[in-house]
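Before anything else, here's the structure in question.
Here the complex is missing a single protein chain, while all its other protein chains stay put.
Chains here go by letter, A and B, matching the order in which they are written, and residues are numbered from 1 within each.
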Amino acid sequence: MVVAASPRRKRVDDGVVTVGRSKAGTVVANAIGVIFSVLMLFPVYWVLNTAFKPADEVLALTPTFWPEHPTFANFTSAFKAPLFLQDMLNGLIVTVLAVAGALVVGFLAALAIARFSFYGRKAIILVVLAVQLVPFLALLIPLFLMLQTASLTNSLIGVSITYLVLILPYTVWTLRGFISGIPRELDEAALIDGCTRAQVFWRIILPLTGPGLVATSVYGFIQAWNEFIIINTLNSPAKQNLMAWLLQNQTTRGTAWGPLMAGAIITSIPVVVFFLLIQRNIATGLTAGAVKG
Amino acid sequence: MKRQLVAVAALAATLLGAAACGSNDDDSPTTSASGPVDGKGKTLKVWLMVDAQSAWKGVVDDASKRFTDATGAQVSVEYQQWANHLTKLDATLAGSDVPDVVELGNTEFPKYVFSSAFAAINPGDYENSGTWLQGLKGACDFEGKTYCVPYYAGARVLIYRTDLFKAAGIAAAPKTYDEFLADADKLQTAKKSDSKFGAVYMPGQYWYSAMSWVKSTGGDIAKQDGDKWVGQLSQPASVQGLQRWVDMVKKYSKADPTKNENDQAGIFAQGQSGMFYGNAWELGAAEQIKKDPNDPNSALVDTKVKGKLAAAPMPEVPSFLGGSNLGVTEKSQNKELAAQWIKAFTDSTSMAGLIKANALPNATALLDKAATDNPAIAPAALAAKSSWFPPNAEKWADVEKGNILQTMLTDILTGKKSVADGAKWADDQMNTTLNES
Partner (left out) sequence: MSVVESPTTRRPGGSTPHRAPGRAARPRRRRQGASTPWLLVIPTLLLLAGLLGYPLIRMIVLSFQNMRLRELLSGRTPAWVGLDNYTKVLTDSVFWTVVGRTVLFTIVCVLISVFIGLGIALLMRRVARGVRLFMIVAMMFVWALPQLVAAQIFRWITDSDFGVLNYVLNFLPGVNFDNHSWFVNPWQGWGVITTLVVWAGIPFLAITLNAGLTQVPKELVEAATVDGATPWQVLRNITLPILKPLITIVTTLSVIWDFGLFTQNWALRDGHPEPQFQTLATYSYTQAFGQSRYSIGSAISVITVLLMLGVMAFYIRQMFKIGEVD
């Protein structure tokens, strides 16, 4: 994977691995690592196994570790299910709107906190940190009443704004970290060279925060994509997301485990793909200190 | 001239509707479904539960079509899931953009009727209202007025394996409760070598079943004493019924004491038990499963028990009468139209469609017809005639939502509490919940 293949990481790895380690120890460590990974993956494997089984194999008292007659039926069933595609599209729209909005709005605030000294800065940091800890579920009824007054219930916009606010504090805080990681000397040098403040922003701060923006969006993406209680309360089934769909699929006259597991896989795919795509940035974010040093 | 009359009627209806919103709940006018209503350009919002979508969508569409032909109004039906419909309903009814017609389970209705969520209707406007099933209608009555219309019902029956009965030397379905136990014994003996086999499949949180047993010995769940509700489960007759159920479950059932009845047909289909207690339609659900559960027209796959099942009323045990009602929301802007739609959806034509789809009709007058028209639901139609329903208390839905009875049953079955202690605990919980202001 990209993490391990990046040359920077390799240098660090080699340095650590070679220091005072016995061969037998390494074999044991490798064995534990493999066993650990297999255990971690077992539930994932079991979903796949279930999702590819025909209905009669799913509900068998003696579970088999491999589908005897592998089938895509559960997947086609999920896709054909009422509202599945609709809710998938809704989920994508809502997530993208919320993440993009949070990045734009949050970036501005992060810039202010990281690069300016002003009266009230501390108070704003306090607010940003504190609101992350508010139990959002408790706000459901007042939130609903408020959005209803603004005619924003049963609309993707209303949910998008809600999600935006949900992920905003974290976005501000994390971007603040990335922005203040950019050496101030760069700004200053550019200003001396005759750049305006706006140019400093467009030519220096924004490009250098790029990886940070991507890394921050992961969190927002996961939060917005995985949320189901708010959207389920605010919107009707045709305006919900896949997670809410999944929740409802489980209780119509008995659980249809096969399509449920297939649906679960489809639901997870965007997140997995997203993870793999920005995987390098996760590592970049986590090791940003080393880059800058 | 005629058009003018219609316009006046529509105007009057609008004014009435507006007045109803502003007025106090006690003297709200009754919504009529008799006169002609011009609904041109209007769209009626209807919330039905998902059962209608999966089992009798055709009936819904047909009723809506007849409604549209008569009134000119369009219908938009939204299907709700049982898991979370109440939370959503609460939030939606709190606002102003509400559905005009809402379906709720009969045991869920009183809470909403007491909270003025529904408008009063005039029963005489609806077909068969004279013989509406009491178990459904009871939930609609409040202070002399009727706030909802019975929709359909379900009654529970004994479903058993004919092949295993034969192998164990049992000729026919049990006629008495003692026979039922004796048959269970015979099944258990015949399959002694199979450690996974249980003569009866009875999941532990199946409270509709346990309460039926309570009723079978003359017990009760709760009753009204003046303006207070008093839990009755710790009364001797109720304890006797509970004990009877617990003894039977412990002896013959291998089912999970923490599961409810949702999945029972699928589990029974694995062939590990001889009998279960379920809705009429669950017989079919056990014999054949949909190849694609999300497709209403899916091909069916036979299970291990295909062609080996039969149903009969559970002897000496009165059935819980489950089902749904339909109400016109108090905040609806189209009350008269809503009432008209309900009228079309609960008339004899629609009921015939429901019977075909293995649901019981909303009136006793139709039960016999149901039994002859559709043999599959004959035992259930019979069972519905001796049925019971939970206390018609404002807060009964909270007892269900609070899992009080389910928790008691699991605690008793797993030995955490004795029957007497469990019943006492449940009574205390119900007394608190039902009498809360």
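Operating definition for what follows: contacts are C-beta pairs under 8 Å (C-beta built on N, C-alpha and C of every residue); 3 or more make two chains touch, one makes a residue touch a chain.
Because the structure is a prediction, the values reported are computed rather than measured.
Student: Can you pull out the displayed chains that the omitted chain is in contact with?
Tutor: A, B
Student: For the chain left off this view, which of A:V165, A:L186 or A:L208 is in contact with it?
Tutor: Only one listed residue reaches the unshown chain, and that is A:V165.
Student: With respect to the chain omitted from the figure, which of A:L92, A:V105, A:I157 or A:L206 is a touching residue?
Tutor: Touching the chain that is not displayed is residue A:V105.
Student: So which of A:P54, A:P67, A:P82 or A:G181 would be touching the chain we can't see?
Tutor: With A:P54, A:P67, A:P82 or A:G181 as choices, the missing chain is touched by A:G181.
Student: Touching the hidden chain in the full complex, which residues of subunit A are there? Just list them.
Tutor: Residue positions of subunit A that touch the missing chain: 1, 3-4, 9, 12-13, 15-17, 19-21, 25-26, 29-30, 32-34, 36-38, 40-41, 43-44, 46-47, 50, 58-63, 105-106, 108-109, 111-121, 124-131, 133-135, 137-143, 145-146, 161-162, 164-165, 168-170, 172-174, 176-178, 180-181, 184, 197, 215-216, 218-219, 222-223, 225-226, 228, 243, 246-247, 250-251, 257, 260-261, 264, 267-268, 271-272, 274-276, 279, 282-283, 285-290, 292-293.
Student: Tell me, which residues in subunit B touch the chain that this view leaves out?
Tutor: For subunit B, the residues touching the absent chain are 83-84, 86-87, 90, 93-94, 111-112, 114-117, 195-196, 254-260, 262-263, 267, 270, 330-331, 398, 401-403, 406-407, 410, 414, 433.
The rule is short, and it goes like this: only the chains that are shown with their structure count from here on.
Student: Report the inter-centroid distance (CA atoms only) between subunit A and subunit B in whole Å.
Tutor: 41
Student: Could you list, by residue number, the parts of subunit B that touch subunit A in their complex?
Tutor: Against subunit A, the touching part of subunit B is residues 50-51, 53-54, 78-84, 87-88, 91-92, 94-97, 196, 262-267, 269-270, 272, 285, 289-295, 301, 303.
Student: State the interface residues of subunit A toward subunit B in the complex, per the touch definition above.
Tutor: 54-56, 59-61, 73, 76-78, 80-82, 84, 140-141, 144-145, 148, 151, 153-154, 232-234, 236-238, 247-256, 258-259
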